[in-house]
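For chain A:
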Amino acid sequence: ATLVVYSSAPASLARQLAAAFEKKTGDQVELYTASTGKVMARLAAEAARPHADVVILADWTAGLALAKDDMVFPYHPAALATLLRKPLQLAGPFLPLGADTVSIVMNTQALPKGATLPDDWFALTAPEWRDRLTMPNPLLSGTASDFVLAFVDEYGAKAWQYFSALKANGCIWPGTNHASLQPVEMGERSGMVAAVGHTALLAKLAGNSLELIHPKSGMLLIPRPIMIMKSAANRPLAEQFVDFTLSKDGQELVAKSLLLPARKDVTPDSVWPNLDKLHFLPVHWDAIASQRTSVLARFRKEILGQ
Partner candidate 1 sequence: MKQGTALFTGLVLAILVLAPLLLIGAEAFQPQPSSSPGAVSALQSLGQDRYFWEAFGGTLRLAGLATLFAIPVGLGIALLMNYAPPPARRLWEPLVLVPFLMPPYLTAVAWSLLAGPMGLIQQNMHALGMPLESFLYSLSGMAAVMALHLSPLSYVLLRAALGNSDPALFKAARIHGAGAMRAFATAILPGILPAMAAAALLIFLASAEEFGVPAVLSSYTGIRVLSTTVEEAMNVWPVDLPRAAAVGLILSLLGFVAWALYRPLAKDNRGQVGRRESTPCWWSLTPILAFVLLATLLPIGAIIAVSLEKAITAGFHPANLTWRHYGHILSSGSSAFLALRTSILLSLSVAIGTMLLALLSATVVHRGGAGSRWIDLLATLPNAFPGVVLAVGLILFWNAPWNPLPLYGHLAILGVAYATVTFPYAFRHARTGLSQVPTVLEQAGRVHGASPFGVFWRIRVPLAWPLLIGGATVVFALSMRELVTSLLLQPPGVQVISTYVFNQFQQGNMGDGMAMSVIGVLSSALILGLARGTLQR
Partner candidate 2 sequence: MAVEYIHHYHPEQARPIKKLALEVDNIQVRHSNRVILQGVNLALEEGTYACLLGESGSGKSTLLAAIAGMLKPSEGIVKLHGEMVSSTQGHWLAPEKRGIGMVFQEPALWPHMRVLDNVLFPLKSRGMVPDRQRALALLEKMDLPAATAERRPHELSGGQRQRVAIARAIIARPRLVLLDEPLSALDHSIREEIRTFLRALFREEGITALHVTHDPEEAFDLGTRIGFLGAGRLAQWDSPEGVYRCPATETVARLSGPVRFLPVMVTAVDAGHAHLSVSKDSLRVPAHPELRPGPALLALRPEAVLCDSESGARATVIRAQWSRGRYLLELELPEGDRLLSYSATGRMGIRYLKIRPEDAWCLPPETELTAEETS
């Protein structure tokens, strides 16, 4: 049988998962990989005649959006849920495949003269970071919008002051996550606010002088959902695939691709610090999903100045 998987997980991870599953079951996996935005757009456009059986996204709220549109077949077996890491034990119609962080990335070779690495979000409004920072545009990047929502949810007015201060300090919003990381990699900018963890770590492993900063007031942990679509032709096969990705073998692959595995009995790659020692922002996913429009509109108006 054939299973169609749409994935915005790293392409290599998705390919490895698919290959391992094919090898194990003898079934065939047809894989479509793109960014979350493109996967979402494709799903929306295909609404009249859906093709995807399983969808892997890079953003929890994106999954919630699909669920809200009643496109997701609820699959949340308790047996699996209990194996998950504590912060990932979220209610809902789908499970996390793994997680990623949103924090700060610094290019250690492009720091301003005499500057040391910052230790918190709020340190970035200091004058030494003037014109040295980027941040993904929350209007274009799902992870950045989640970060803004969670930050506002946590800090309220202080969050808005913070963003204004960033802006006053010459921070720019070049676009998607990738577009914002690029100036940092090139050394045009020293650091990036609200950077996705594993891409930066990947670059670091390749020898780049990038450093992932763990803000002491907490970083954002974004679970990556894997869900079965209501329209799935072969639901048992889809469930089998989800089960596989959450099996120990599957999770090892997730760890190898530098994402944080969902299961607590699989340890993340060694470039990650010990997760238990890290502090995470508390997130009320359902609540922030409902505030999305108003917060983003305010961000656009007050921060992006449009």
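The criterion applied here is as follows: a residue touches a chain if its C-beta (ideal position, glycine included) is under 8 Å from a C-beta of that chain, and two chains touch if they have at least 3 such contacts; residues count from 1.
A quick word on the picks: all candidates are chains of the complex that A comes from, given by their letters.
These numbers come from a predicted model, not from an experiment.
This complex pairs chain A in touch with one listed candidate out of 1 or 2: 1. Residue ranges of chain A in contact with candidate 1, taken from their complex: 4-6, 10-12, 15, 30-35, 37-38, 40-46, 48-49, 51, 59, 61-62, 65-66, 68-69, 107, 109-110, 137-142, 145, 172-179, 182-183, 185-189, 198-199, 202-203, 206-210, 293, 296, 300, 305-306.
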